[in-house]
Every structure is written in C-alpha cells, then in structure tokens.
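Of the protein chains in this complex, one is absent; all others appear in place.
All chains are identified by letter, namely A and B, in their written order; residue positions are counted from 1 within each chain.
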Amino acid sequence: MFKRWLRNTSIATLMALAPLPSFAQDTPRQGGDIIVTYKDDIATLDPAIGYDWVNWSMIKSLYSRLMDYEPGTANLVPSLAETFGVSDDGLTYTFKLRKGVKFTNGREVVASDVKYSIERAVNPKTQGPGAGFFGSIKGYEEVTGSKTTTLEGVETPDDATVIFHLSRPDATFLHVLAINFASVVPHEAVEAAGGDFGKKPVGSGTFMLKDWTIGQRLVFERNPDYFVKDMPHIDKFTVEVGQEPLVALLRLQKGEVDIAGDGIPPAKFLEIKNSPDGPNMIVDGQQLHTGYVTLNTRVKPLDNVKVRQALNMAVNKDRITRILNGRATAANQPLPPLMPGYDKSYTGYAYDVEKAKALLAEAGFPDGFETVLYSTNTDPQPRIAQAIQQDLAAVGVKAEVRALAQANVIAAGGTEGEAPMIWSGGMAWIADFPDPSNFYGPILGCSGAVAGGWNWSWYCNPDIDKRAVAADSMSDPAKVAERSGTWGKIFTDIMADAPWIPVINERRVVAKSLRMGGADNIYIDPTRVINYDAIYVKQ
Amino acid sequence: MRVLKAMLRQPAALFGLIVVFAVLAMAIAAPLIAPYDPDNQMFDGLTLEGAPMPPSSQFLLGTDTLGRDLFSRLLFGARTSLVIGLVANGIAVAVGLFVGILSGYLRGIVGALLMRFTDLMMAFPALLLAIVLAALLRPSLWIVAMVIALVNWVQVARIVYTETRGLVERDFILAERSLGAGHFRILFVHILPHLMPTAIVWGTLGIATTVLLEATLSFLGIGVQPPQPSWGNIIFESQSYFQAAPWLVFFPGAIILLTALSFNLVGDALRDILDPTQRGRG
C-alpha cells in the first residue's frame, strides 16, 4: 500500500554523532549550567496552549513530537517517529514510533499517547489556540464541534504505529506534526495536574522542569534518558523572569547572565555592537519575519488599488532600517528571504515620491487624503509609525498615528471598516513553521478576512484563494520545488493588488555571554528561537 | 499692584516669576522661536548608524531618536505640558481641597458618605479607567487633563480630610464656634488658610508628577499621540537612552523641575504677601 517509504531515517541520531557543517567550528562540550533572562513571565508550558515566542522554545525542549527540525535549519526530520510513509494520494500518513522512548515520569511513550495529545490540542475544552492546524485530519469538525472527543482520522493499530487519515491532501502536514501543539504528553500526568499541567509539565523532550518559583525563575534539567545520545549539551538552564532587558544586558556584561533572551534594546545596541567584545556577544540573524503596513481594502480610499500602489511607493524603507540601527532590511514582498518561495528577482514597488503622487492624482486624489495609522505602543513601533507618517505626508496623505496597547490594535484590525492602516510591528507575522502557506491563510486569505481575524487588509481574492488550495494539495515530496515556486508566484501576484506595504524584514538579535558556544543559527533557530538542545558552554 | 511690588522685592519670588513668564512666553511664541518644525525627522538629524545627535550649533539641544530637533520639540511640548500641569493639576487640587474640607468638617452621614466615595475612587484602578477611555474616546489633550484630575484629586482629598479633622478640634475653631460663627465663615475664613500650605505643596509638586503622568497616559494611547510633543513623552520615549543620549533625558527633566520649582516659589511668596501671619510657611 505504501510504495514510497520515504527514508528509514535516523538522521536525528546521525546528526548528534557526526557534527553538522554548522557545528564544524568546534565540537559541542557536554555539561555546564546557564542562566537565561526574559522580561515577561512564562505564561504556561502546556504545549496545547503555549503560543508566545518565549515559551515556544521551552516547550520545544520539554516535549518531543513525531517530527522535528535539524537544529538551526528548516529541514524536517523524524524525531519520535523512526520511519514514516505517505500514501500516493497524500491522504494517509503512517508513522512507526521509536522504541524505548520514555516520558520523564518513567513510562514508555506509546502510539495512543500521540493520538491523545493531538485530540487534546483539538478539543475545545482545552482552549488551545492551535486546533486549526489539525484541520485536515478526518473527524476534525466533529471534535471542534464538541460532538465527540476522539479523532476518527487517527488510528493506532499497535503501540508502535500511528496512522493519520486526512480529509484532503495537506502539503504542510509534516510541519504540523512538528509544531508545539503536536507535542506528545502523558495523559496520566495531565489528569494528575488537574488543569495545572502548564505549571507541572511532563514530556519526553531534552529537558524536564525541575522547579518553578512563580514570578522569579524556572529551572530546567537535562533529561538523562533522552533518546538521542549526547543531547542536550548543557546540564541545566535557569530562566529568570521579570528582568528588564537593559538590566539583563548589564548583568550579561558582568557575567551573571548567559543569554539575554529579549535581545538588545535599541538604546544599548550601538554601544554593545561597537564595543570590543561586541561581535562575540551579539548574535544577529535572519528570522522568518516580515513587518508590513496593512492597507484596508474595505475602507475608502484604500479600496482603490492605485492608491494602495501609490502608498507602496511612498514609504522610504531604508530610512526605517536606519532608525532601527541597521537591524533590518527593506522588504518588497510578503515572504521573508529565508522562506522557500521567496522571489529574489521580484523588485516590488521602488521608493518614488513623484510616481506615488502621480498615481494618487490618477486615482483622483491629487491633494491626498486623511487616514489613520494604528501601531502598538512599545518602542520602537511608534517611532516607525511616525517615520511612515512623515513619508505619507510627503505625498499629501495625512495619517493620524494611533499608538495603542496591542490588544486594542488587534481588536481594531479584526473589526470590519475600523482600521484603515496598521503598522504590524510588535505583532508582525513570524512563521509558525517554515512553509510559505503559513504566510497566506490567516493574514492574506479570505478565511482571515472575517470579524476577529488577522487579515487586517480584509483582502480576499477568490482566485488567489483557489491557487493557494491547489498549492497546498501538492503533497508529493517530489514536487517540493515546484510547490515553492507556485507559492512564490502567488505572493508576487498578491503584490499587484498591493494589500500590504511590506516594509522590513527584521533580524533577531540575541546577546550571549562569551562562554556560550554554538553556531549563530541555533540562537536564532528558524523554528524555535533559541535551541536549548543544541547550545553549549565552551572550554 | 501691591502684590506684584512686594514680590519683586524677594529675590526667590522674582526668580520664580521670571521663569514662569519665560516658560509661558516660550509656549505661546513657540512657532516664532523654534528653529525647526518640531515634527520634522531630518535626514541629518541622525548619524549614519541611526543614533541621535548631541547638542551642537546646528541642533542647540541635540536631536531625538527620530532625528527631530529637541529644542523645537521642547518649545512646542511646553504647550501640552502647561495645560496638563496647570489645568489638570489645578482642578485636582481644587476638587480635592473642596471634598476633603467638607468631609472633614461635616459630621454624620454627608461627611461619611463623601469620604467613603473618596475611598472608592482611590481604591479604583485608575490605569484601567485610562485604558478604557483611550479605547472608547478619541484621545485629546483635554480628555487627558480630565483623566489626570479624576485620578489625582482623591489623594489631595485624603490629606485635606485628615488635616481638617485635626483643625476642627483646635481651640480657636472651638472658640469661633462657641461665638456663633457660621459654618461658611469657619470653613473658609479659619480652616482654609491653614490648608494653604498643603494646597501649595500639592499644587506645585503635582505639576512635575502630572507632567510625567501624562507621558504614561500617552503610552497607553490616551492623550497626545505621536508626533505631538510633550515634556513628559519626550522623556518617556527616550529614557532608556539616558546613557547613549543623556541630553534627551536631562533637558526635559530640568525644565520640568525648573517650572515646578518656580511655581512653588511664586506660590509661597503669594501666600506670604496675602497673609502676613503665615509668613515663611509652605
């Protein structure tokens, strides 16, 4: 039945034994404990619920999933699965579990745990944000509609086999099994925690939670029984929360802290960058991020495509990157450069004030118009909004800046006809998984253009929607390149309608102490921010 | 005229008066004095790396993190901040004085009710109210002034209430009352003057704190929105730059301090002149 067993892979094991090219500079050393700081408290470590960029990487390390990524890359590899196969029609996925993997409570991981965990993530009672990712599994609607709690499409013929039956081909399905919501949890621990599983997590990942002092610190210790040898490298990491980023940096410079998780605040960036130790302390890397201004296609006069194109030409993106001290590059399309499908040859709308004015005149607004630009209120977002405001004023468009708390901006964006323009900074799209489709559905597709949705342009092009569905049905692994090309074309075609002004691709900056080792891309891992499994302490 | 003359004779009061007038004049004449448009993000206002420029002959007080001229922004910001510092704070002190004095003086139900209402207002999360207002109303300077007054009067009322309770039992008030003086006379002729020092302390220290509070409210989306400058939001936007660009914190801070201090000097002098028996207090 399954003609193409993809790979009998033990890449994950190989990877740890034979160093990857990115590790080649020096061999990871085992041992050591480190201190990581964050400003915000950790909300939860429940993988079905946690969905912010701080707990994302911790949940990654606490649990394991059927699929995962090679550290520092976007390459999918089997993890809890030993092998897997896909049927020809792309509707059936079969996974053979790795033998002898244990939860940190000592029990062996079996197939029914996988089924339970995904059903739990989909069950409305869990109140999980990630249910929608599993929409292609048969029986999904019945579970989200509270008709039943078991997914018809997940089958466990024996303890070592999980079979997924899909209701439609889904090229992203393997990525879906690698996101946090698909983490495998032991049901007895969930039940024992009585609703507090997020504070008492049990998994089978590289680390386990040893201690959690609320509002102060979390202590993670390595899982000695983790199924990949010599993983992770460090013995222990302590996360201190409630730490102001500026102070965290001072502590890092003093050697009290090893990783300042919130990065380097703008006020301190140039000083550190230009200091003698700067280059060794700063990790500055690309992430799957695009910052954009949404142009509400249902608000006058932005409903006019010429106006939207004119605004695209009016924004001086290079000046914005200068305000960010060069920590970003100008963007011209929705996809970030690292994403498969990014079109290098596409040039987008060049900065051209005269042409913008001419287009506005053509659209019937020779003297411009008045509008409102929303932004969140944490530095540097209001500054960028003001820079955009000044650029728009140069072509005659008077935009009033409204800098509000994030929740209010999100609410305004999701209310039809409310927010003409929104600068996405602070809420910008960072991919859930490294696949171009993730940049479409919720933020540019028709399904997101609903009340409470995230498509703040309210852009809905049925034609493009059809092409998107077609691209996502290309689940044949042989067609990966073709599929990326299809997606790339979708995004550049969207730009003809100009529902966004793609402004910048912001790089992520992490500050680490001099003793921390490992390649840059495991501190800015495209799928998990900081990869706690792969970092190590030098000497 | 007599008052003004008396004031001019005291060096401290004279200094305060000059500063107060200078600040007012600069706020009014801002468009004439300002060397640049306060909102203009100038290309040469930032270094190539995007850092603000220190004070120089081109930019007298340096530039901010968007390359705008700080001096021009302080001049225009004075308009916002004076409204907040004087109007909002003035209303807060006046209302607080009124409620505090009444609830401290009146016995029985009315006094108790007034004070419990004050307690309720004080226990109420002001920040939340500000956020909700910000989201519901179209933010404007006058709404901020109102919110600040709403938040600040309760504290004045609390202090004045306690002080009034102490005053009411003093011999001279008891004497007045036994002589048959009316409530109105006792309240405003005998008690109020004793509360003037408190009113001046709150009225003037309050200028500085409300100007800074306005910045917090701007941050929450209520109040002046960018790019309109105010002294508070100039400090607030740039406070983390106090090492990299100390001028962005020092100059606005110094102006807020100087303004509040000057109003205090004038206030003290006024009270001394108007009420010779109270000389030197406050």
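Here is the rule we use: contacts are C-beta pairs under 8 Å (C-beta built on N, C-alpha and C of every residue); 3 or more make two chains touch, one makes a residue touch a chain.
One rule holds in what follows: contacts and distances are computed from a predicted model.
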item	value
Choices "Glutathione ABC transporter permease GsiC", "Cysteine desulfurase", "CoA-transferase subunit beta" or "SufE family protein" - which one is the UniProt name of the chain not shown	"Glutathione ABC transporter permease GsiC"
Touching residue (missing chain; options A:G139, A:P266, A:G291 or A:G453)	A:G453
Residue of A:G85, A:G135 or A:G396 in touch with the missing chain, whole complex considered	A:G135
Selected residue (touches chain absent from view) among A:K125, A:K147, A:K229 or A:K344	A:K125
Residue among A:Q30, A:Q406 or A:N521 touching the omitted chain	A:Q406
For chain A, residues in touch with the removed chain	39-41, 43-44, 46, 49, 51-52, 124-125, 127-133, 135, 144, 195-196, 198-199, 213-216, 240, 242-244, 246-247, 250-251, 254, 256, 405-408, 410-412, 414-415, 427, 429, 432, 438, 441-443, 447, 450-454
Interface with the unshown chain - residue positions in chain B	107, 111-112, 116, 119-120, 122-125, 127-129, 131-132, 135-136, 155, 158-159, 161-163, 165-166, 169-171, 194, 197-198, 200-201, 205, 208-209, 212, 235-236, 239-240, 242, 249, 253, 256-257, 260-261, 264, 277-278, 280-282
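What we mean here is this: only the chains that are shown with their structure count from here on.
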item	value
Mean-CA-position distance for chain B and chain A (Å)	46
Contacting residues of chain A [partner chain B, same complex]	246, 265-268, 270-271, 319, 322-326, 377, 379-380, 382-383, 385-387, 389-390, 400-405, 408
Complex interface listing, chain B residues touching chain A	39-41, 43, 46, 48-51, 65-66, 131, 134-135, 139, 218-221, 225-227, 237, 240-241, 243-244
